[in-house]
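Note that this complex is displayed minus one protein chain, with the remaining chains in position.
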Amino acid sequence: MIDKFEVAIIGGGIIGCSIAYYLAKEKMNVAVFEGNQIGMKTTSAAGGMLGAHSECDGDFDAFFPFARSSQFAYSELKEQLNHLCGLDIGYRKGGILKLAFNESDRNELQSILSQPTVKWLDKETLSEMEPHISNKLLGAAYIEEDVNVLPMAVCQAFAKSAQILGATINEYSPVHNIHKKENGFLIETTTGQVEAEYVVVANGVWSTTFFKQLGLDRQLMPVKGECLSVIDEKMTLKHTIFHDHCYIVPRSNGRLVIGATSIENDWNEKVSLDGIETIIAKAKTMLPNIAHLKIDSFWAGLRPQTFDRKPFIGHHPEEEGILFATGHYRNGILLAPATGQMIRDLILKRQVNNEWVEAFKIDRHQPFAIK
Amino acid sequence: MIDKFEVAIIGGGIIGCSIAYYLAKEKMNVAVFEGNQIGMKTTSAAGGMLGAHSECDGDFDAFFPFARSSQFAYSELKEQLNHLCGLDIGYRKGGILKLAFNESDRNELQSILSQPTVKWLDKETLSEMEPHISNKLLGAAYIEEDVNVLPMAVCQAFAKSAQILGATINEYSPVHNIHKKENGFLIETTTGQVEAEYVVVANGVWSTTFFKQLGLDRQLMPVKGECLSVIDEKMTLKHTIFHDHCYIVPRSNGRLVIGATSIENDWNEKVSLDGIETIIAKAKTMLPNIAHLKIDSFWAGLRPQTFDRKPFIGHHPEEEGILFATGHYRNGILLAPATGQMIRDLILKRQVNNEWVEAFKIDRHQPFAIK
Amino acid sequence: MIDKFEVAIIGGGIIGCSIAYYLAKEKMNVAVFEGNQIGMKTTSAAGGMLGAHSECDGDFDAFFPFARSSQFAYSELKEQLNHLCGLDIGYRKGGILKLAFNESDRNELQSILSQPTVKWLDKETLSEMEPHISNKLLGAAYIEEDVNVLPMAVCQAFAKSAQILGATINEYSPVHNIHKKENGFLIETTTGQVEAEYVVVANGVWSTTFFKQLGLDRQLMPVKGECLSVIDEKMTLKHTIFHDHCYIVPRSNGRLVIGATSIENDWNEKVSLDGIETIIAKAKTMLPNIAHLKIDSFWAGLRPQTFDRKPFIGHHPEEEGILFATGHYRNGILLAPATGQMIRDLILKRQVNNEWVEAFKIDRHQPFAIK
Partner (left out) sequence: MIDKFEVAIIGGGIIGCSIAYYLAKEKMNVAVFEGNQIGMKTTSAAGGMLGAHSECDGDFDAFFPFARSSQFAYSELKEQLNHLCGLDIGYRKGGILKLAFNESDRNELQSILSQPTVKWLDKETLSEMEPHISNKLLGAAYIEEDVNVLPMAVCQAFAKSAQILGATINEYSPVHNIHKKENGFLIETTTGQVEAEYVVVANGVWSTTFFKQLGLDRQLMPVKGECLSVIDEKMTLKHTIFHDHCYIVPRSNGRLVIGATSIENDWNEKVSLDGIETIIAKAKTMLPNIAHLKIDSFWAGLRPQTFDRKPFIGHHPEEEGILFATGHYRNGILLAPATGQMIRDLILKRQVNNEWVEAFKIDRHQPFAIK
């Protein structure tokens, strides 16, 4: 006898777990197959910024509204998930400061500053808000609505809530093959086989191994990010600060998280001496006093990058029963709720914003191939 | 040149840090001297139950009102501390269930059940609330107002808030000697000497080393408690349960904390095989399914026990400038806010409930000496 | 351009790394593809007993001589590997004591005791050798030649030595597919594709996922083993002791390793409360004093079990370029050198003991199928 599910989700990172949660809420019979342990890969490495504004990079058509809807979803989720499963997702206000050391930095912030919810802070205001910040700054763009969460806590809260609502979560169950059958799919895992009507490929950067097998000429490239955290004994920093691809995030456990390098095409998940040196140097530029703080820990994760840095969310072009929810690059934490909702709506054939469907479909036009 | 403080606090556990916080709020110039790292001793080992009812043991004159005032203080502290320092103390409602397997268990609960806020739950109600609990139970006393916190988070929030309010926190600074001087005291630490008008002895079970030196015929006895935590993947348990000196506490990080042994007069802070075996057996009696859960970690701590199991809080009988705040046994987390407030009031010469002064003074009558 | 190797080895546990070492010594161009980190799966969980006698279970035709040749290989390897790569494999003499509490235990030891190198020790001799052992024993079979190593150290020494000799070790590189090509094979990994003339399937219990894909009606079943280690402050135990599937191994880092449960068909690699409870109870039966020792850590691993509990070592029945080296169940540490040598000899077409070829070939007769 073989187990049957309505939906089988491959990957138990924040994306797979979000999908499981939103489907389980609709009483779908859903199962997650996680090769390792829930959330322990890229999700556990993330800073946890919900940077709808700070990450939008000028894409106000699809990315920005999608990201904002996800951000809004979080403000409800924090209560809902806590109520359901008892976990606390560490939702924390404060906003993000994008720093400008000079006019060129400031120019780069123009597009963000044009948004109504973002404001410019001059040097004085800034140093009142954050007295320990570098005194070489011109000012900063203050994005009050870009808040933080604890990524692992969100992921575990999704997984546990999904389970409480009836979903099955299988850890240590890597999926090896997806076979088409008459009415659905046969999924082969190390631990056995199951059948499902729908399959969602949501295993982060490792999704790339299924693309060819499923007849798709697409690829994900890992962009490794290395981080470290320090113990902030006093209160050196209250807001997340950001400059030159580096950030410092204050956590509600008293740690400052410093991130992150961007090393393309490196599958090794350990932290190099070089990486650590780089981010210490950048952190000191923003917050000189950080040099005296004491190290707590270090880690790395692999961001799943697509050719245009936007995720692949939607149906397989020829095989409706297969869906993708992957390639979230730097923004998987931010986008997890909206991704879960979109996959739910696609499976339940509810209405989905067409801009998003087009922008995120896996067979959208790719200008040139990665080699 | 020697540093001078109004108040020097020996010990940076939850008690010392609470005192520092309440004094710093009054703009006192206060310093904590911690031999190791903030909170890493007994405080870090605690379950975090605020068991004003469940621990009161019939003492409605002093312990219970003192404990209740402390419990109330927590409901305000969670916002105040978060606002001030950004840390989250993990305050979590849900209450405590004291289980009765038979009539004799039930009889022991009579005194608690006589309290207006505590109610009896029969077997059916109980198994609806907690479906995985043992089916051999008669019922349970439900103490809804006995909530939980994360002990380390509270301690760090006190310490960090105190620092932000101007207090000095010295880690790795064990105090060796307290010398009387003309206008106060000279405190010798490994890292140097300081002067203070008031000295508060708040170094948990290690306070015992100062008693003789300060001319007091008192002692503290360590009662070692060993614990372990498991990963609760689904939601096996929602409320803290308690029976036969053992408890299981659900944490907002998805862990169940199982505690604790009581080994008298053992100063060794490591966990023995015996200890682990004992608490696993007890936990299975209460919650049979727990046997299948996976272990997360294990640890031990030393409860500071006085001859009558009530803390020593108050002035030295002959030396007004020396105060004690120690011997909190099983209830230091619960009693930390009230202890901090009482020491503050004693130093600022504000009014203090006389029952408490009498019940907790270090020179109260000891019926027989511990040998 | 695609990388080409003479031999591609799937799996970087002790088996894969041993093969890489023996081939690299012959100047073969070899690469290991490890999905995770070298040795971190079953290998890291092992006790490290080289139990040629204690594990032979009456099979004196193939298993025993194969195991003995492996044991002998270790006595040379310890110097060779250290010289080459600087690592110390923790080779430690002392032997294994198989305990008999009663006549029935003693009868079970008859077959082992019939071997010339094994001797019976009576109660008195035993309690002189191991004063803290249970006083309820009849005696023990003393297998002096069954020594210990540190499994992770061996595995890393094989890997590092192989690298120094020219082999390529790829971590974080799971293999997904093996395709036949004209002159060899195409191996697909997450991190790209490579070509090889020979492919060795050596990925422990996860080898099972390749069997069907390669047209073989075989399976491996995980048998999970849970362990813990304690700190032996004095010298409670000098020799490895063994009874009723449980053992206690003294390590040269001052730890006693206690193992292990045998949970069939469980792919989850975490330790359960039940498991811990079971092995503590068994350890106390053998060595009552162990109850007071302090816990150091705990872990679990998955033994790869075949239908007859002997490994699969040899060519694919139809495809000479594919070889298997897997299914080493409880004895992968013991058998690693002999397995590496046998695969080397098969690839280099040197002579190999025919009894071994027949006993370990993957298409040997399986009396009934596992379902």
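Descriptive notes on the structure:
We just call them A, B and C in the order they show up, numbering each chain from 1.
Convention: contacts are C-beta pairs under 8 Å (C-beta built on N, C-alpha and C of every residue); 3 or more make two chains touch, one makes a residue touch a chain.
A quick note: this is a predicted structure, and the numbers were derived from the prediction, not measured.
Contact with the chain not shown here comes from a single listed residue; of B:Glu188, B:Asp296 or B:Asp345, that residue is B:Glu188. Contact with the omitted chain, checked across C:Glu79, C:Asp122 or C:Glu233, is made by C:Glu233.
Within the set A:Leu186, A:Ile231 or A:Val357, the residue that contacts the chain not displayed is A:Ile231.
The chain omitted from view is touched by exactly one of C:Lys160, C:Arg303, C:Arg330 or C:Arg344, namely C:Lys160. Mapped onto chain B, the footprint of the missing chain covers residues 171-174, 176-177, 188, 190-191, 206, 208-209, 212-213, 267-269. Counting over the whole complex, chain A has residues 230-231, 268, 270-274, 276-277, 280-281, 283-284, 290-295, 298 touching the chain that is not drawn. Mapped onto chain C, contacts with the missing chain fall at residues 82, 85-88, 90, 92, 153, 156, 159-160, 163-164, 169, 233-235, 238, 250, 252-254.
Simple rule for what comes next: only the chains that are shown with their structure count from here on.
Central chain assignment: A. Criterion: smallest distance from chain C-alpha mean to the mean of all protein C-alpha atoms. Residue numbering at the chain A/chain C interface overlaps substantially, since over half of the positions present are found in both copies. When the CA atoms of chain A are superposed on chain B, the rotation angle comes to 180 degrees, reported as a multiple of 5.
For the pair chain B and chain C, the distance between mean C-alpha positions equals 48 Å. Each chain gets a centre from the mean of its Cα atoms; for chain A and chain C, those two points are 39 Å apart.
Of all residues in chain A, none touches 2 or more other chains.
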